[in-house]
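Note that one protein chain is taken out, while the other chains of the complex remain in position.
Then we have chain A:
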Amino acid sequence: MRWLLNIWRTLTKPAKYLTLGTISLSAFLMGIIFWGGFHTALEATNTEEFCISCHGMESMPYQELKKTVHFSNSSGVRATCPDCHVPHAFGPKMARKLEASHDVYGWLFNTINTPEKYNAKRLEMASREWKRFDQNKSLACKNCHQYESMKWDSMSKLAQKQMKRAAETDQSCIDCHKGIAHTLPDMGTARAPELIAEVGRGVSGLQVGQTYFSALTKPLFFNDKTDVEAGTLNIATKVKILEVKGNRAKIGIDGWRKKIGAGRVIYYDFGLNILSAQLTKDAALEEGVIKTFEEKEDPMTGLIWQRVEADIWTDSDYLLSDLQPLWDYAQSTYDTSCSVCHTQPAPAHFDANTWPGMFQGMISFVNMDQDTQALVQKYLQEHSSTFDKSAH
């Protein structure tokens, strides 16, 4: 019991003015008061009221939010700015608050105080937010929306299909739901917005040696810097990453070409008019771009085909690790768009080389942008009777 007595003595022993106990107690109380104040102050910056006290925030993003289901809905539950834009856990919240110095700078120097200025920075700001959402698989969304609690039966069949697939991989919500609370930025060159909303803008951090698939028809370049185009990579084409430098990647495209003209067009496989890439004349003739292998005559046309590999540069965006989302999008677009006038033939009704003629012969009636057209045609070709022998 002696040690207990010693402690008591130490604590009760008068210091110069106060006992250590008194000091500790006061410190403890002070701590509570200080923490309370800090917390109150912090929480004050964590209210919507605070967020929209800046003109820039009130006049643009807040007004946009007000038009969405996250602001007004039948259940009366709503999301405020910090619910989505500030992490709920302490550590990340602190980190986010430190980052917010950015916002203060913006406020001080009026960088987004007019709609024009706001729109000019919209893509930059949105991209930062999307990246943040991606880093924790859209945790901010999942604080309210959980895959486990979703009632599949009350969803439409289409939503079910998409959501179940997303749930399997615990997919980040923002992958598909960009623009759910604020106006989508003008993506500039981003084409086929519905398609991209579905399949995303590609993976970040391409792995050398891995294969990827193009989510759009993409420009090709001679090297990692130049803007001089060397051709185009068709949508849904498999490429291998050979090298990554900054925002460019050197890719290898395997395929076959017809030995006519300059041999600028690379197709998916021997004798199949499934487009992989088209090169400019200069690129096709440039040393080191095209490696050539064996040659064969196509019995259906009498043309000579040659196996090739093109090694060439492209921007590192819009490259997907998985082809299936592209096919899913193509299939649903085909089924919907091509059944307005007639029953759409099954993809395996024609062979790969007949589809371009059939598809191009009907396309005037159909409502698809260029990328989607190219994708649907490729989907039909790669699911044609050439590959799927189940028809008839």
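Assume contacts are C-beta pairs under 8 Å (C-beta built on N, C-alpha and C of every residue); 3 or more make two chains touch, one makes a residue touch a chain; residues count from 1.
One rule holds in what follows: contacts and distances are computed from a predicted model.
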item: Undepicted complex member, UniProt protein name, chosen from "Zinc-ribbon domain-containing protein", "4Fe-4S ferredoxin", "Trimethylamine-N-oxide reductase" or "Transport permease protein"; value: "Trimethylamine-N-oxide reductase"
item: Which of A:L123, A:L139, A:A167 or A:M358 contacts the chain that the document leaves out; value: A:M358
item: Given A:P92, A:P219, A:G252 or A:P345, the one touching the chain that is not displayed; value: A:P345
item: Residue among A:H182, A:K218 or A:K258 that touches the chain left out of view; value: A:K258
item: For chain A, residues in touch with the removed chain; value: 156-158, 160-161, 258, 260-262, 264-265, 273, 278, 298-303, 332, 335-337, 339-346, 349, 351, 353-365, 367, 385, 391-392
